[in-house]
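Have a look at the structure below, then the notes.
All protein chains but one are shown in place.
First chain written, first letter: the chains are A and B, and each begins at residue 1.
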Amino acid sequence: MKLAYYPGCVARATGKEYEISTRSVCSALGIELEEIDDWNCCGATHVSNELVAVGLAARNLARTELPVMTGCSICYSKLRSAVLRLEDNGVKRKVNSVLEREYTGAEVKHLIEVIMEVLEGADDGVIASLEGLKVAPYYGCLLTRPCGGIDSPENPAVLEKLLRTLGAEPVDFRLKMKCCGGPIFMTEEAAASDTAFKILECAKESGADAIMVVCPLCHLMLDANQHAMEKKFGAEIDLPVLYVTQLTGLALGLGVEELGMGMNSVSPAPVLEKLEAARGAEEEEGEVC
Amino acid sequence: MRIGVYVCHCGLNIAGVLDPQDLSEFAGTLPDVEVARDIQFTCSDTGQETIKEDIVEHKLDGVVVAACSPRLHEPTFRKVIADAGMNPFLLEMANIREQCSWVHMEEPARAQEKAKDLIRMAVAKAALLNPLVGEVMPVSQDVLVIGGGVAGIQAALDLADSGLRVYLVERKPTIGGYMALLTDVFPTNDCSICVLAPKMTDVYNHPLITLISYAEILNIEGSVGRFTVSGIKKARFVDESLCKGCINDCAAVCPVEVPDEYQFGLGKRKAIYMPIPQSVPLVVCIDPQACVGCGLCAEACPVDAVKYDQEPEEFKFDVGAIIVATGWKPFDPARKEEFGYGRYKDVITGLQMERLLNAAGPTRGEVVRPSTGEIARSIAFIQCVGSRDHTVGNVYCSRVCCMYALKNAQLVKEKDPDADITIHYIDMRAGGEGYEEFYERAQRLGINFVRGRVSEVQEVDGGLVLTYEDTLLGRFRNSRYDLVCLSTGLEANSDADVVGNILGLAKRPDGFFEIAHPKMRPVEAHIDGVFIAGCASGPKEIQVSIAQGGAAAAKALRLLSRGELALDPVTAMVDTDKCIGCKLCVEICPSKAISVERTAMVDEASCKGCGTCAAACPVDAIDMRLFSDEQILAQVRAATATKREYPFIVGFLCNWCSYAGADLAGTSRIQYPPNMRVIRVMCVGRVDPSFVIEALRNGADGVLISGCRLGECHYDKGNYQAYQRVQVLRGVLEAVGVNPKRVKIIWCAASEGEILAKEMRTFVDELKEIGSIGDELKGGSA
Partner (left out) sequence: MNEFTKEVLRLAGDEVKTCIQCGTCSASCPTAHLMDNSIRKLVKFVLEGMKDEALNSRSIWLCTSCLACTVRCPRGIRPMAVVSALKQIYEAEGMRNRDSIHEEIFNRHIKERGRVSEFFLSAEYMLRNPQSAAQIISFGAELIPRGKIDIEIRPDSIEGRDEVKRIFEELGGA
């Protein structure tokens, strides 16, 4: 499978381990990624003018003939919103009047859609099952919004399904769809932290060993910011936050370096230990037989 | 031709502005005119006698009356000439009062010229009129009622009590519909089945009603007065004539249990079952999907009524009219995922609440939490689930949910005064006799009301937490309840689509069947002889459904009571030599009066004479018996013979709205410039582009087409058809160098004389700006 890859700005900075693990997993799954040439920022949640936001997305989409894949939920939502708005011929005409390459239509996919497709088609994709691991699937806000994307915006199940495919156990996690507050963290720290910390507490209460995220901004809020929030709210969370690609990589038997796991703020060691213990037990059992 | 022309003075109503003597002298000079007179009051006895005498004396075969609007006195003068032995359709009127003397009072000279043109046009048309005879057709006096809910039951009983034979076809094993499953009903809180069951039994016992239950209609052919209906009666695997309805013997031994659809999934039933205790007919039914064929029921039945080898039976009969009472279906709340229906056991629907509250229901009337079986002490009702909601495509209000939630809340509160009950609403709608009082009663009982739509329901520690903004306080809340009842809305019954498609019923954007007029014809379909009652045409309360059942019965009775139908001869006709069988007319006909085998055929009993087909036919194979192409083109040519106005406008006005609007401008004495010569058509859908081109070719500077307001066409969508045609025509005109703004289409209701006058003034100004058409004609080839 060959796809156009839209990394998004964060992949080159605070989301580096997402990009590293994305490339490793895609390579292991036989997905060929062709990075969109000279791509630009999607505008994220900060370009208030709708037409400009659509124009920014359209420039990226017009630069490839292939289906476009991205791992960032914000980029995914923005690209998808643009595709919806560009169905309006008036909008399309205006936007095309500015673009160098004409936008004619595009297919946008989220990384997890692609991973699911390949794993479902493969006979023995998962070689090192994540059995025994309880994971809180964190959707965040924009993975499923606006409507019509990868799954229902109200009661999605795609991440749970993926976790089960990987052998892990998804926990019931009430705030899985609540926004992490990331987009306003820089300017409205108090509000964003308040929102993010509730999500961490809820994930902790659900009995998960780790949280799985699909967006670098969610990761930033829940992982990089976790220690600061623990201090601020005076409560211990200590919950590893892993990218979907890091968990998938572990299940595919990839090494921790290939998955950029040294870059996570909250140490993923407990997760690795638990997996090792479970695998060790399995092997012992095997020996007895 | 030998035409007589009669110019009316109407006292000073016409003669105060126009000179009738001059007009009659002018008429006398026109071709085919044998005699022309001016008369003080043409509609008076003396006036009528004069016409009758002339008809005999001058052997007239055409009459033109230049007087008031044909909408007023056309019937009068048709009768006059018929009395004198002429065919009544050989009459044409020139409207020189409402559309001339009354609207150009300040400009008598120009009005006089306009009146001459109007008379010339009428004479031109009269010369081409043909005698028409309306046929009389014998009809079946039997009626088919589709659907045995309360609306269908009422219709069937009213018809049968009036002496007509009724076939009541119901797809379920029992009649009664949703009403039979409700507990007490608003606004009186009386027991639903107690008032319905006697009517159900009356249906069963009525000698003139043939009840065909557990049946499907497969085909309906024919048209008003002579429909042929066929279908099948599904196998119950029980002999209806033998079963005694004792139920206990067979169902007690049946080993199979499945969810009971009559309890909306809350209880179980056996594979052999009686739908409800009050079923009509009181006969059990075997569910072939569930039955394992063990034979226990057959052994247990004391009268050997169980017949495993029973086959479906076909039926076929003729009827003169059909009443569609196919009802509704509940909105599936699982589509509103944020409310958790289907995920959380304690989130239920309004209909499930009805069953819980019902003494004959699965809990014998106790409102319990399905998850635990414990009595629910705190209950939230969420309103507008599946109604007023673009996200599920239902924009409309379901009309009954506020009231049924109020009712169910009251019933719970009456059983358990300490129960904590809250209704979460957007707007409480309690319009109806005794409804607002009912709302107040709920408030007095201590039911809480929170204004604010719930955003989501989540199960937390065994309870249900609702998230919402109390919009009146502007506060955000999370409230916990034992039980959440979703006030689900009503949707169009998709099971009725088959019948709808067979009959060619139109659907509104909301999915319900469309009635012939949103106000004036509430129980009539667009198809002659077909009536719609109850929720088939939109959500309704029980009392309204009953009223509609009765109304539909009355309409069917009115249609069939004489045993014959007089057909209106103003219909379409097909030149089979020209017809290419393209079926465009079939698609476009609002009355489904045209069918095509090799060539098109018009069912004259169904045709309403709008003429949309004639305008649409790509090869001019369809024409109208009255308002024919030839007649209208003759009017256009007569109108443009002298053109003593600039700009000169030819108008096409639809009979029902715009022509009536123009008449109203007259009776209201609203003045407008006399630049237009009006040609009356039944519907603007009749306006063939060739009429417009003929007008422009003959030097009209502009053409005004005016129809009913969009959505108000008397033939459903003729105005949309006209609009599309005008758009295409404008493109063509532009291509040949004629300014497309010369053709204008407007919408004007019968009440909007002022709008018509205003549009006239504007159009005159616009055309002055554009200039005379003369130059454009020279340049182009139009």
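Points worth noting:
Definition applied: a residue touches a chain if its C-beta (ideal position, glycine included) is under 8 Å from a C-beta of that chain, and two chains touch if they have at least 3 such contacts.
What you see is a predicted model; the values in this text were computed from it and never measured.
Put simply, the hidden chain is in touch with A, B once you look at the whole complex. Among A:M69, A:L86, A:I112 or A:C141, the one in contact with the hidden chain is A:C141. From the options A:W39, A:Y138 or A:Y243, the residue with contact to the chain not on display is A:W39. Residue in contact with the omitted chain (choice from A:G71, A:G181, A:G249 or A:P268): A:G181. For chain A, the residues touching the chain absent from view are 9-10, 13-17, 38-41, 43-52, 54-56, 59, 77, 94-95, 97-100, 141-142, 145-147, 153-154, 177-179, 181-184, 186-192, 194-195, 224-225, 227-228, 262-263, 265.
In the full complex, the hidden chain is touched by chain B at residues 338, 384, 388-391, 426-427, 451-456, 467-471, 474, 476.
The definition used in the following text is that only the chains that are shown with their structure count from here on.
Annotation: 52 Å between the Cα-based centres of chain A and chain B. Listing the residues of chain A that touch chain B in their complex gives 147, 152, 154-155, 174.
Here chain B touches chain A in the complex through residues 336-338, 343, 391, 456, 458, 460, going by the rule given at the top.
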